[in-house]
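In this view, the complex is presented without one of its protein chains, the others remaining in place.
Note that the chains take the letters A, B and C in the order they are written out, and that residue 1 is the start of every chain.
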Amino acid sequence: MTRPKRSDKKGETRLDRTTALDLYTRMVRIRQFEEKAARLYEQGLLPGFLHSSVGQEAVAVGVCGALRKDDYITSTHRGHGHIIAKGAGLDRMFAELYGRETGFNRGLGGSMHIMDFELGVLGANGIVGAGIPIAAGAGLSIQLRGTDQVAVAFFGDGAINTGAFHEGINLAAIWDLPCVFVCENNLYAESTPQEYVLRIPALTERARGYGIPGELVDGNDLVAVYDAARRAVERARAGKGPTLLECRTYRWYGHYIGDPAVYRPQEEVEYWKARDPIPRFEAWMKEHVGFDDADREAVWQAVAAEVEAAVKFAEESPLTPVEAALDCVYS
Amino acid sequence: MTRPKRSDKKGETRLDRTTALDLYTRMVRIRQFEEKAARLYEQGLLPGFLHSSVGQEAVAVGVCGALRKDDYITSTHRGHGHIIAKGAGLDRMFAELYGRETGFNRGLGGSMHIMDFELGVLGANGIVGAGIPIAAGAGLSIQLRGTDQVAVAFFGDGAINTGAFHEGINLAAIWDLPCVFVCENNLYAESTPQEYVLRIPALTERARGYGIPGELVDGNDLVAVYDAARRAVERARAGKGPTLLECRTYRWYGHYIGDPAVYRPQEEVEYWKARDPIPRFEAWMKEHVGFDDADREAVWQAVAAEVEAAVKFAEESPLTPVEAALDCVYS
Amino acid sequence: MRDNVLMREALREALDEEMARDERVFLMGEDIADPMGGSYKITLGLSTKYGKHRVRNTPISEIAIVGAGVGAAITGMRPVAEIMYVDFLEVAMDQVVSQAAKIRYMSGGQLSVPLVIRCQGGPGRSAAAQHSQMLEAWFFHVPGLKVVMPSTPYDAKGLLKAAIRDDNPVIFFEQNGLYNTRGPVPDPGEDYTVPLGKADIKREGKDVTIVAYAQMTLFALQAAEQLAKEDGVEAEVVDLRTVSPWDKETVLRSFRKTGALVVAHQAVRQGGVGAEIAATVYEEALDLVDVEIARVGAKFAPTPFAPHLERYVIPGKDEIVAAVRTTLERGGRFGAVGQAAAQRAGAV
Partner (left out) sequence: MRDNVLMREALREALDEEMARDERVFLMGEDIADPMGGSYKITLGLSTKYGKHRVRNTPISEIAIVGAGVGAAITGMRPVAEIMYVDFLEVAMDQVVSQAAKIRYMSGGQLSVPLVIRCQGGPGRSAAAQHSQMLEAWFFHVPGLKVVMPSTPYDAKGLLKAAIRDDNPVIFFEQNGLYNTRGPVPDPGEDYTVPLGKADIKREGKDVTIVAYAQMTLFALQAAEQLAKEDGVEAEVVDLRTVSPWDKETVLRSFRKTGALVVAHQAVRQGGVGAEIAATVYEEALDLVDVEIARVGAKFAPTPFAPHLERYVIPGKDEIVAAVRTTLERGGRFGAVGQAAAQRAGAV
């Protein structure tokens, strides 16, 4: 079996300071949003389940940073990061987690189903793998309408053994659909380590089976993700068909907030926390585009204020009237 | 993209004359069964659909020839050949096609669902791809029971884009199940040529994505199929896990009896008829184990007599009493 | 208006006209492009006319067919996805039920899913257990879906056009046994639709109401003819046309007129749509019920292969006739419609 080859083409990056700061801010927004949501959840203020993406910010931001507003994404149960990276306001995000009228989905969807058509967010999804063929369909729609948009599907490593993965990617491959398939490989599906359910060293081996390129990326390296995503997005926009990206990363929390994650060693968690994508990107910025503690402070404080205001907005928002629970069934 | 490599290890075959004659006879039984069934169908004597495997006999026989009676197979809508190759009597086969009490399934199943537990035939199947995870389950059962049986799934090229294919083969791969996955690649799924729905030169590319060996075989060359099947079966029996075999072949009839097959050029049909697996194996036998026209005549006549008797048996068999239509729902 | 148009033709015309009218409409499914033009030839010629981009052959990937339909529908297209047999929707149930049907709702009313899933199937052809199911009761139980099951070429064309224009996901089920039936259909290009959710009285009558849909409507009409001739009974046949949402008002109105009801489908009786219809009529008009509502449905078994067994399990005209006779007899209502008939009913 061949060893997985990690792409190492950082030299080519075209990240300028403005873009870098923007991407950095998006990561910080995700981090603070997720941490705040976790605290609220632990206090029993948020109903339902909560799946945190802390630790995985570079994947969401690296990929969405390479997208335009009119590009589409489909997401997963662990979708907050993708949606925020795509541009979502934290106020309507929190409002949805609280189940309020002002939430993206008016409280009908909740954390696992956030959608916003304006932002091209076609939906977080509670069914593992289900967003993959839907993204292929969005790609098909783009191709038929003749626009130069791109459709991205995010999914976890757990999704790659679903029928939906197989059928969805093959369809995109044979029709050269403008899609990018992004596997956030955080090494676990719930408690199941990947090597239990896969006999290959890297998922990119599967790309060959569909006749499309696959690229293995360090998912905690924002620059690497951004560059790989740009390549894949450009390829898609140019009508050359889909790409499969595997971004290796790690979720700091358990599968859901409250999961003690007894299935993984503490050292492993520490190992990955030491590879936190945020300070890592700070270091890159310092070296390449200029970034200092004051910059850092400014971003973190601005985001903290945004989070605080957003939670207040959510908490003060009205409950959705019960009639909506019957009115939204049909168009 | 790499060109598909066809395995060419004929030298190693261990086919002796007795075995060869046995395999030859099985091919002739399939051919004559299918031709007779087609005629009966055209006369309106058989209800339902009929999918003929004429032209593909070497795959069924090459694979089943490498199996023991207590090994399992799952089959497809085009399953007569597999089941006959596994040892089925033509009398009960015809009786099932006629929908009679003496059929393998007492007329409750019909052509697309023939099963015989005694022969390890776990079922023809009307749902494309569905037999693949079932064969994996039979392999799991073998592994848990600790016997040295093997479970084989036959499926068409059309099945390889189903979720069931993906999930079933991956499961067998990660658990080292004693399975052999045999794709009868006859170049079409109904009217759809394979290149419409696949971006790879050979299906065996997909084997890599599951971390299992894949082998491309000339499916009209009985010896090649038999040898490849023996290797795969030995591997499975030795506990080394599954293999994916792709056997390139061709169906002479349309998708079903009555399909005018307007979607393929007549020259293509002629090309493949010229590669009929039966005379091809006759030539091999002549060269390697001895075979002459008298041998040929003897086999064809014996089989013709068997077919005639079998049809008579079926036609004279009683209809299944209607109560059976309600009695067989539960055990 | 043409007198004698094949159901197949009517369906093809609907697709053709909607594709011509609205370039967002496109088709995808297994073997639907030319030269095959679909397993049952409904799409024959359309890929030649509109190109292989708008009439797309797919792999055997039902999850992807429906899933891609969902993705295209929520991003501005109006896909018509073909699933070769309704049975194969089992493969794609998540995409149908937990994606297509729920996306509008989960999005808080933001997104629409204007997706038509055309499929065909049904019993009566010795296609055995995996190719004969009538599964409408499942979809009927799923809020967010519409389920359309026409019985005539006219309705088929008008309903398919309406389904394509509808902004919701629609399961459009074409019963195979109807493909070769014929009936009047307006001239091509003469635009008409049949509204979803409205039943149609296919035959007026005063003695008993028969509610049916799809091919069972034809059997109900045949039954009604036989009952008129042999028993002097005038049955009213209500064709639901749309199974979900079903037209409660029309059914109730007819029942209030006739005072006797038979609900007939070829799906398995237990848990079938007939149970909901019967339960609802009891609930809404119990005072008028003086004899049990008869439910005709398949016996509790998968569909067997052998023709005589299939005929035993799956009901048709004869079972409807018997159900009507029993109902009227038990209701003591043959007095009103003829003595000879009552005697005959006694023999049932």
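The rule is simple: a residue touches a chain if its C-beta (ideal position, glycine included) is under 8 Å from a C-beta of that chain, and two chains touch if they have at least 3 such contacts.
Computed from a prediction, not measured in an experiment: that's the story for all the values here.
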item: Shown chains touched by the chain that is not drawn here; value: A, B, C
item: From B:52, B:170 or B:317, residue that would touch the chain that is not displayed; value: B:170
item: Hidden-chain contact residue, picked from the options B:115, B:159, B:182 or B:299; value: B:115
item: Of C:127, C:194 or C:293, the residue in touch with the unshown chain; value: C:293
item: In chain A, positions touching the absent partner; value: 47-49, 99-100, 105, 107-113, 125-129, 158-159, 161-164, 189-192, 196-198, 262-263, 319-320, 322, 324-326, 328-329
item: Chain C, residues in touch with the chain not shown (by the definition above); value: 87-88, 90-91, 93-94, 96-98, 101-102, 105-106, 128-130, 137-138, 140-144, 244, 267-268, 270-276, 278-279, 282-283, 286, 289, 291-293, 295, 300-302, 304
item: Interface with the undisplayed chain - residues on chain B; value: 72, 74, 103-109, 113, 115-117, 122-123, 125-127, 130, 132-145, 151, 163-164, 167-168, 170-171, 174-175, 324, 327-331
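Following the convention adopted for this analysis, only the chains that are shown with their structure count from here on.
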item: Greatest separation from chain C - chain, by CA centre; value: A
item: Whole-Å gap between the CA centroids of chain A and chain B; value: 45
item: For chain B paired with chain C, centre-to-centre distance based on mean C-alpha positions, whole Å; value: 37
item: Residues within chain C bordering two or more other chains; value: 58-59, 61-64
item: Numbers and ranges of chain A residues touching at least 2 other chains; value: 163-164, 167, 170, 174
